[in-house]
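Every protein chain but one is kept in place in this view of the complex.
Up next is chain A:
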Amino acid sequence: MKTLHYIFTLLILSTVFIGCSSDDTEVLPDALEDLNKLYEFSEADHDIEIYSEKEKLQVGFNEIYIRFKKDDAYLSDVKPTWMPVMNMENMKHSAPHTKLNNTENPEIYKGNIVFQMPENETETWELILTYNLDGEHRENTYQISVKSASNDLKKVQVFQGKDGEKYVLAYVNPKNPKVATNDFQAALYKMESMMSFQPVKDFNIEVDPRMPGMDNHSSPNNKALTYNSATKLYEGKLSLTMTGYWRINLKMLNSEGNVIKGENVTKENPESSLYFELEF
């Protein structure tokens, strides 16, 4: 018994030592390592890199990382702002977006944009970036490409509510849905003008996931989406009992409990007009 103890102690100690020694030589992982570099815009004296978790910008909610590079160094005090703009044939409009903020790594800025529509042959998106470089105000406009969501699944809803206001509701999480009770997140904006979208904070969005291919099979223990001021997103629970195609039926109520958009799913009414789609 005693020898066993020694052997164990030795084993544990050796792993600790090995662990420590390898720590010393390890380099800090690049915070953008797992992301895809979508663009590298080159200006005369600096470059701008745009990263995303996705391989391309898509209709719906996009988390976007931006890094400014000059003389082989990354800059941390450029105070960037941005403005996405859709150039339609007879009008222009923007897309709901957050501010660009520093991440834990001050050289990386992060923000989110909800693209409501994909580009097409005649209508394209551009991104206007403003920032400070060496105390100098810069503004550049870049052409960006926004594609449809994968398999054309509904990931964003643009609609006029029963209160007459226009809203944009975008699916955020789970990015990789599981057969489980998933943490469900969505972003909700009110469209105040073609160029201005404001987050909506006190609504309640009921969740009813269904599988239309399975006689509208549903799942238990879903939780309505409510606003979380820390994440600035609507959060709830989404139970998915199997893989496959799911239609997440939603019903949005304002703070008074009045329905703004969406219907209950019943035998007679198999789907709500407000919904997201999932496949996994």
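Everything that follows uses one rule, which is that contacts are C-beta pairs under 8 Å (C-beta built on N, C-alpha and C of every residue); 3 or more make two chains touch, one makes a residue touch a chain; residues count from 1.
As a working rule, contacts and distances are computed from a predicted model.
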item: Which of "NAD(P)/FAD-dependent oxidoreductase", "Peptide ABC transporter permease", "Carbon-monoxide dehydrogenase large subunit" or "Iron complex outermembrane recepter protein" matches, in UniProt, the chain that is not displayed; value: "Iron complex outermembrane recepter protein"
item: Which residue of A:T243, A:N258 or A:S273 touches the chain not shown here; value: A:T243
item: Residue among A:M83, A:M117, A:V158 or A:M211 touching the omitted chain; value: A:M211
item: Residue touching the undisplayed chain, where the options are A:N87, A:N105, A:T124 or A:T181; value: A:T181
item: Residue ranges of chain A at the interface with the undisplayed chain; value: 151, 178-181, 211, 213-221, 239-245, 279-280
